[in-house]
Every structure is written in structure tokens, then in C-alpha cells.
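The complex is shown incomplete by one protein chain, all other protein chains being positioned as in the whole.
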Amino acid sequence: MGNANTSPGRREGPLLIAGRIALFVVALVVGLSFFVPFMWQVLMSISEVADVDLLTKTVTPPEANWENYPRVFNHEQIEFGRYFFNSFFVAGWVTIIQVITCSMAAYAFSRLQWPGRDKVFLGYLGTLMVPGVVLMVPTYAIVRYMGMFNDYTGLIIPVSFTAYGTFLLRQFMLTIPTSLDEAASIDGAGHWRIYSQIILPLARPGIIVMAIFAFLFNYNAFFWPLIIVKDENLRTLPIGLLAFNTSYGQETPLIMAASLMAMIPPVIIFLVLQKYLVKGIQLGAVKG
Amino acid sequence: MAEVKLDHVRKVYDGTVVAVEDFHLTIKDGEFVVLVGPSGCGKSTTLRMVAGLEEISDGTISIGDRVVNDVLPKDRDIAMVFQNYALYPHMTVYKNMAFGLMLRKLPRDQIHTRVEQTAAMLGIEHLLKRRPKALSGGQRQRVALGRAIVREPKVFLFDEPLSNLDAKLRVTTRTEIKNLHQRLKTTTIYVTHDQEEAMTLGDRIVVMSEGKVQQVDTPLNIYRRPANRFVAAFLGSPPMNFIQGKLEESEGGLHFMDGQYIDLTLPGEMASRVASHKGKAVTLGFRPTAMSETAEGKFAGPGNSLTLQTSVVEPLGERIDVSCTSSTGGHLVARIEARDDFPVGDRVTFHLDMSHVHLFADGEFGPNLVHPSA
Partner (left out) sequence: MKSRRALLIALAFLLPNLIGFLVFTFGPILYSLWISLTDWALTRQNDFNEEPVNFIGVENYQRLLVGDESVLFWDYFWNTVFLMLGIPIGIAGSLVLAMMLSTRTTPRRLSRRISLSTLILVVTILASFGTWVVTNPGPRPTDSAEVLSSEEGLGTLTEWQVDRMRSNGTVLLVATLGGMAFMGIAAGSVFFRTVYYLPSLLAGVAMYLLWKALFRPRGGLINAMLGPPLEWLQSAVESTPPWLWYALGITIAGIAALLCLSMVLTGVRKLASGESGITAFVGRLGVVVTLLATGAGLGYTTVQLPAQALLPNGVSNLTADDIASVVLEMGGEAGVSGELLASLAGQIQPDVTPEDAIAQLAPAVTLDTESRLREVVYSRTSATKIGYTAGEGLSPPEWLISSRWAKTAIVIMGVWLGIGGSNMLLYLAGLSNIPPELYEAAAIDGASGWSRFINVTWPQLAPTTFFIVIMSTIGGLQGGFEQAMVMTEGKADTITLTYYLYNVAFEDEFQLGLASAIAWIMFAMIFVMTALNFRVGSQMVND
């Protein structure tokens, strides 16, 4: 239990070593229970439809059948590649807009003195407590008024200006010493330059965390795209997957291949940027 | 190169906190002025107003012939060294130094030569490719200096640049800053709370307290003729000894008496200067070095002895510091010739050099009665 660290000099008794081995085994078993479903997904995805149910008896299919992967993309009606593109396109733009606008706003909140600053910030903070479902209906109505319904803009714009990202980056920027901006302003930098050449580079870890979360969140987003998109060509991956499942629910291998591919980008992002992500969450700054 | 003029400058934070009050001073071209004072007395605020980092509530500041009240820091042609150095962590040392020059759109090769020269001057050529994180405290300090110097500004501003260094490095860097100034002859305003640093560095020292300037003068003048009791107490180590008492006339002369055992006769010239305070409460001040065990030379003479209860002896080498308690309970220190067999714990009689004794009017900021300021 707990951080039962033994002092480095002391020799460890056999009891302790046995305990550690037991703990390692438990960790391993737990890890296995997290891993096996994914393994199963792969195994299902390379089976024939007729053979999927066999896996519980034999673990592996008779032959590895990789056909399902190209099949996912080569379909007459469902353009899976298009969904992929849409998800990347939407999540990418949202991330870019969020990084730019939130970091600028955070600069105004953390570095500039102006009348009314704290009141406006309080307004931002207050909205953080409002659950997302409250926003769905009115935003939907607003988007329809603005003619962004069933359009990329409707997918991107309404989710690109989060108070949350602003709050996160402001907190991060507050940790950067003000003497750096002062030094820069004495060196001859104006506000834009201080923002772009001093604060932005220094806030990079915070921005990366925010960007990862913005991207992943919007890559996985379901509710909003579901209600805002009617055109099949605009479907993002989650919506596309759902449609795919509705048409091909019987074909488990095909569905598994599709969903497995949808999972790959987040895994890659996580593995590459793990360090930042874990830090970001552990700062307690990111929504649990 | 420029003269800096602060004309009745005042700074009020949030409409209530008066940080600086009626700061009036002209700093000559090439002069090295040190602002010194206890924490919170408004030194940094004054410096930051010169830099343009704080708005000026009242009065004007000019650099050269230009009033800079509404000039942005970047256009004031100044350079500043911060207490925490404020080096840009994401830039190499070279870029840190070149940043200001690049913003001023200097040609590349010119920037290069200037950075290289400055680095050579400070002995940090080998660090140019490193990031601040990979430098020691002293090296960072040098880079911060270099970043200021390379700009060749009209005015240098330093805000406690040495306070993050260890004692030894502080002394050597201090000397170096002085050398640099003698070489570059740039007008400099230097903030510190360390009176020793102020004494050694400044052409002139500005002693501040509670937002007000207490005295402006050369180090030695301030030391010898502190304008008031605050300045006297602030400068000098160990600090000046003070005894509360009264001026009374008896036996044809003016005497300082604490009402118990102390009775000192004031020398004639001093007596005539303070005659108007006869019968009033005053504070007697004298430096620990103005005390002696023997009544020889300048310590000779009648009516200059003082018997104190000694408690602790701190040997310093040539001399020793003796902590004493006066009859009224005041704490005093005497710095006298070293000797091994000093009778610690006994009552000892000391002799004062009466020509170096000060008298202050009552109160923390009581003016110096012996050397009234102009």
C-alpha cells in the first residue's frame, strides 16, 4: 500500500520481494484485461463473418483475412475515407482556431491590465459550470439561423471558442514570470511580439495539452456532429461508424476493422505526446 | 548617454497605496546612482517608472531632453537587469542578447559583432550556444548584464541584480560592474537593499524610506553626515549606536545625559550648533568605531567616557566587536583594538571620539542636528 519505499541502503527481505512479485503479477493481469479486448478486436477483424463466433473456442481464425480493411474503404455507398478526412479536417481546424483564439484571450487575461478584466473573466469562469447539454438546443437553433446547418462551418465554428481552453491557458500563462515580458518590452517588443515570441513559446506545454485535448475531444465528438450534419459527405468518423454499423451490423469483422482503424490516430497521438498529456491531466487542470 | 531627470515624481497604486512620494532628482550624464532602502520603500517602483513599466501618477521623468511619461519602454532606449535576470528560457544566450538588437532591425553582421564583443568583454563567449537553464547563477547574471550592455542604451537600470548570488560572487561581480561602468560611462540607476553594495558602487546614493527620499549624496558624505537618524541607522555595519537622552546645560557646557549614569560633554563647536535644542529630548548617535578602551589621541579628553555592561565578544581579526548594554537597557556595539584577555561580562568604561558623535532630534526620522542638511 502507498509509497512503501524502502530506504535504498537496506537489503530487502524475501517477504518484500515476494510481495513485489505478487503485485507485479496483479498489475500484469489487470493490464491483460485492458489489452485483451483490443487483441480480440484485431482477431475479429481478420476473421470471416462465419468464423467470428469460433474465436471464443479457438482464439485465432482459420486464416488471417486482411480483406476487411480494404473493404471498409471500398464501399459503394459509405465513404469511410471521407469520414476520416472529415474528422481530421474538423478536429484539426477546431484545434487550430482554439489554440489561436484561446491563447490570445488568455494573454489578455493574464498579461494585460485593462478595466473590467476580472469581471469578464468571471463571466468566462461562470459558464464552465454549465453542463454541455444546456448548450445543444440553443446553439443548434443559432447555427440554423446563421445558415451553418449541415455544413463544415457548423461543425467547426460553434465548438472553437471554449471558455475552458482560455481558462486553462490563462492559468498556465500566470506561471510565466512577468519580468520576462518586461524585459522584452524594454528590449523593444510590442504586445504582439511579446505574445508571439515570448509567451507563446513559453506556454508551449500548456498549449500542447490544450491542443491534444481539443483534437481528441473533437475527433471523438458525437452529439454535436450527429445533430448538425444530415449530408452523408459531412459525416465525421463517429457518425460514420454508427451509420456503418447500422448497415453492416451483421458483419462483425468489417465493423471491427473499421472501429480499429478509427482508434489508431488517438493512440498514436497519445504515445507520441504522452509526457505532456499526463502532466496536463495531473496538473488537475483538465476536466476529469 | 543621457541625463535622467525625475521631477517631483509620485506613484500611487490603486488610488490608495502611496509607493513613491515627491521623488526629485537629476542624475547627471554618466553618473552611477544607487537607490537604497529597506524592503518596500519604493526603490523598484521608482526604477520601474524610469523604465516605463509603471505609470507615473504625478510629476515628470525625462531622459535626455525628452519627457518620457507617455513613452513606451521599448522607445525609451534603456536597458534593465532584473533580480531574477528574466532571461528568455526558450532562447540561447546568443539570441537572448541579440533579441533587442533584432527588434531594432540592426543588420545581421552588426548584431553578430556586437554580441561577440560583449560576450568577450564579459567572458561568456563559450556560453553563447547554451540555454539559460544550462547556466549557473553567476553565468546567468553575466548574460543578463550582457543583454543590457549589448544594446548600448542611454541608461542602465539594475534592480537588485546581485541578490541571487552567493556572498563571494556578489563581491567580485560588484567590482566588475563598477569596472564596466568606468569603461562604458553609461548613466546607471542601481537598486539594492544592501548598504554595502550601495556604498561601494554609487557615485551618489539615494536613501529611501517609506516612499520618500531621505538623503542624496556621495557615499562618504552620507556615511559621515547622515541627514537624519534613519539614514544613520541604515548605513554602516555594524550599525550606529544610539542612546536616548536630553541636552542639558551645566558646568558652563552643554551636556548629553540619559538621566541615569551617562553624562557626556559636547565639544564647543558642536555645542553651539545644537544650543537651540537645549532641554529637549535628543538621540545621541556614534559609530562603533568611535569608541575606544583607552583615552588616547582623539579619544582623550574629559567628559567622554561611558561605562557599559559587556556581554559578548566577536573577534574579527585586527579588531573585536563588543556587545554592551547601557544602563537604560539600550544595546550598543563597540569596535575596538583586538586583545585576548578582554573581560567579558564585566562593566567596562569606553571613551568616545566626540568629534564623530551625532545628535538627532527625537523620532525615527529626526534630523541630524550636528550636520543639518542644506
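Worth a mention:
The letters A and B name the chains in turn, as written, and every chain counts its residues from 1.
Heads up, the rule we're going with is that contacts are C-beta pairs under 8 Å (C-beta built on N, C-alpha and C of every residue); 3 or more make two chains touch, one makes a residue touch a chain.
All values reported here derive from a predicted model rather than from experimental measurement.
Contacts of the undrawn chain with the visible chains, over the full complex, involve A.
Although one chain is not displayed, its contacts with subunit A can still be listed: residues 1-5, 8, 20-21, 23-24, 26-28, 30-41, 44, 50, 52-62, 100-102, 104-105, 107-109, 112-117, 120, 123-124, 127, 129-142, 144-145, 157-163, 166, 191, 195, 216, 220, 222-223, 226-227, 237-239, 241-242, 245, 249-250, 252, 255-256, 258-260, 262-263, 266-267, 270-271, 274, 278, 281-282, 284, 286-288.
Here is the rule we go by: only the chains that are shown with their structure count from here on.
Averaged C-alpha coordinates put the centre of subunit A at 57 Å from the centre of subunit B.
Taken together, the subunit A residues at the contact with subunit B in this complex read 177, 179-180, 182-190, 193, 198, 201-202, 204.
Subunit B makes touch with subunit A in their complex at residues 48, 51-53, 72-76, 78-80, 82-84, 86-90, 99-100, 103-104, 147, 151.
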